[in-house]
Structures are given as C-alpha cells and as structure tokens.
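Moving on, here comes subunit A:
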Amino acid sequence: MNQIYPVIIEILQIAILLIAAPVFIGWIRMLKCWSQGRTSAGILQPYRDIAKLFTKDVVLAENASWIFRFTPYLVFGVTVLVGAIVPILSVDLPLSATADVIVLIGLFAIARFFTALAGMDIGTAFGGMGSSREMMIASLAEPAMLMAIFTVSLVSRSTSLSQIVHVITSKGFILRPSIAFAVLAFILIAIAETGRIPVDNPATHLELTMIHEAMILEYSGRHLALMEWAGMMKVFLFAGLGIAVFFPWGIAPKDNLIYLPAAILFLAIKLCLAGTGLVLIETGLAKMRIFRIPEFLGSAFLFATLGMLSYFILE
Partner candidate 1 sequence: MMILILLAVSFVAAIILAFVGDRRFAHEINIIGSAVTFFAGLGLAVQVNMQGPMLAGGKFFFVDYFNVYLAVLTSLVSFTTAIFSRRYMRREREHGRVGHWGMRFYHAMFQLFIFAMLLALLTNNVGVLWIAMELATLSTVLLVSLYRTPTAIEAAWKYFILCGVGIALALFGTVLLYFAAERVLGEGGEALLWTNLNQVSGQLEPTVLRLAFVFLLVGYGTKVGLVPLHNWLPDAHSEGPTPISAVLSGLLLNIALYALVRFKVLVDGATGTHQAGYMMMGFGLLSILVASFSLLRQKDIKRIFAYSSIEHMGIATFAFGLGGPIATFGALMHMLVHSLTKSSIFFTVGHASQIHGTQEMDKIRGLIKGNPLVGWGLILGVMAIVGMPPFGVFVSEFLILTATIKDAPIFTPFLLIGLGVAFAGILRRAQQMVSGSVPPSHKSLKAANIPVILHMVLVLILGIYMPDFLNQWFHKAVELLK
Partner candidate 2 sequence: MISDITPFGTAFFSIILLLAAIVIAAFLNKYQKLLISVSFSITALSCLMASIAGIWGVGAGYVESTTISMGIPDLPFHLRLDPLSGFFLVVVGLLSFFVSVYSLGYVKGFIGHRSVTHLVIFYCLFITGMFLVILSDDALSFLISWELMAASSYFLVMFEDERVENRRAAFLYLVVAHVGAIAILLSFGILAGLTTGFKGFDGYTFDAMRQAEFPAGWATAAFLLAFFGFAAKAGVIPFHVWLPEAHPVAPSNVSALMSGVMLKTAIYGIVRVSFDLIGISNWWWGAIVLIFGLISAVLGVLYALMQHDLKRLLAYSSVENIGIILIGIGLAMIFTYFEMPQLAALSLLAGLYHTLNHAMFKGLLFMGAGAVLYATKERSMEEMGGLIHKMPWTAALFLVGCISISALPPFNGFVSEWLTFQAFLLSPSLQTPLLNLLIPLGAALLALAAALSAACFVMAFGVTFLGRWRGHHNSPPPFDSPLSKGGYRGVKGGNGGLEVDWYMRIGMIMAALACLILGILPTMTIGWMDALSEQLVGDKITITAGEFGWLWLTPIAHERASYSAPIVLIVVLAVVLLAYILLHIRKAAVHRAPLWDCGFEKVTNRMQYSAASFSMPIRRIFGFLFSIREDVRAVYPTGNPLFPKRLRYHLKVRDRFWGLFYKPVADASIWISRKVGKLQQGRIQMYLIYSFITIIVLLLFLR
Partner candidate 3 sequence: MSITLAAQINSILAALILLTAFGLLVQRRIYGLLHLFAWQGLFLSISTGIVGYVAGVNHLYISSVLTLGLKVIVLPYILHILIIRMQIRKEVDTVVNIPTTMLIGIALVIFSYHLTAPIIELSTLVTKSTLAVALATVMLGLLMMITRRNAVTQIIGFLSMENGLFFAATSATYGMPLVVELGVALDILIAAFIFGIFFFQIRTTFDSLDVNSMAKLKEEE
C-alpha cells in the first residue's frame, strides 16, 4: 500500500495539473468578463481552444529550424515535470526530491530559454523583440525571486518544497513579517513571470506592447496548442507554488489517504481566491511601459530583501 500510495498521488497530481490548469484560466477570464461587464465564454472555453488547435494543421515559417518545432514539446515537458514536483495536494511525492526551489527556477528558465530562441528562429522583428524583452524581465525577476526563496529558507532551513511545507505546517500559523514581505515580493514576481498585467498583456496582439505573445506569434496548430497549454499550467503552477510555500495549510501530510479529498477541496478554494486576486489586480491596473518594469521588479526585490533583513532583525 505504502509503496504505491505516493505513485497514486503523483499521477493524481499530474492529472489535476493538466485538467485544472485550463479551468483555472477559464475561471480568471470569466471573472474578468464579469468585472468588465461582458458576457463570458464560459469556464470551459480554454478546453475548446486547445482542442481546436490540436485538430488544425501546422503552418511553419519558411526558415523555421528544428528548434522552432522542438520548443513546444520541451516547454510542455518541463512544465509537466515542474507540476510533478510542486506539492499541490500532498507532501510525499516521489519526485519532490528531484528538485528544490532553485532547480524549479532553473526549469522555468530552460523553458523560457527555448521559447526565446524560438522567437528568434523565424527571424521576424517581433520575435526578436519578444525574446529580448522576455529575457530582460526574467533577468530582473531572478534576483528578487532568489531573495524571496532565501527568506523562506531562513525560516524553514531548507529549499526543498516538501520540507518547507512540512516545516511551516508543523509549526502552525505564526505571523512573520519576513514571510509577509516575501509574499508581497512573490506576487509581484509571479505576475512578471507569468506575463500578466501590468507587466504584459496575454490578451493583446498590439505589436509594440506584446512580450510573450510576440515570441509565439508564428506558432500554429498543435505547437500553439502545447504552448498555450503550457502557459496555462505555468500560471496554475505559480499559484500552486505560492500556496505551497506561503499557505500550505491543508496540504495532505505523509501516508494517509483520508486527507486527500480535504486537500483537493482546500486547493480549489485557495485557487479560486488566487484567481480572484489576480483579476482584481488586472482590472485595477493598466499595463505599464516596458521601462517601468525595472521599477516594478525593483520593488519586488526591495520587499524580498526587507523580508530577509526583518528575519535577522526582528525574529
């Protein structure tokens, strides 16, 4: 029993990831529509999009190389792997030892790396623009991200996720200024990394404002489908990561199935809230100029550093 139990969890989690990610995005879009007084396409619209794309033929630019074709698969694969590592439901995932938070960042980085290359592969001005901006944002986000992790690892004496979850849950709920700062920082970073407003606008194809969209502009058919799906999973995973690191209560501890339904329920609730929060931000703010982003991420870095300092000074 105990041997297969983790495997079950693992499979279950990946399944949830694959299924729930589009729903989560659908939920966000729906809320957005409501908040802007439009009628929404329904929570399941993302499924329809992906399905449609899968059935379509692929149109490749003339001088697209193997990199362009390989990227979607890689991005998808990496995202799934990340999904298999972040403890969304339970802490004992067989794969969780595979990577700690820093490795997770590395995994996202490799996905980004190839996306950017794909953007440059077809040789349009937009592709290059997208890649350039994406890499710029990433390189500014990274230090802030690391500081946030640093703060958390100060509290939990670890960077391995299940360990963090374990420690924080076991300690019970304590108000820590350092963690509060870290949360703030993490939210800003997550927005930047997943390319949401105010950093980037996933819904626009206005030439000069797009970042992520500019890179995948030339994709079509199944490639585009994989990219979109991976994108959705990324948003989902960042939400999951945030939950796991900062609000882990409700994630099932080791070795008992009883907690699982509860865990799923908790997860659903937390995700709904997260989505709502995101929508509030997106409707509240307008997209900022590209050269405001350094300030945005700079403040993220500031929060993270304050978190670290306040740990040493206050705790």
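Regarding candidate selection, all candidates are chains of the complex that A comes from, given by their letters.
We adopt the following convention: contacts are C-beta pairs under 8 Å (C-beta built on N, C-alpha and C of every residue); 3 or more make two chains touch, one makes a residue touch a chain; residues count from 1.
Values in this document were obtained by computation on a predicted structure and should not be read as measured data.
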item	value
Given options 1, 2 or 3, the chain of this complex that touches subunit A	2
Residue ranges of subunit A in contact with candidate 2 within the complex	54-63, 65-67, 73-74, 76-78, 80-81, 84, 95, 97-100, 102-103, 106-107, 109-110, 112-113, 116-117, 119-129, 131-133, 135-136, 138-147, 150, 153-154, 157-160, 163, 205, 207, 217-218, 221-222, 226, 290-291, 294, 301, 305, 308-309, 312
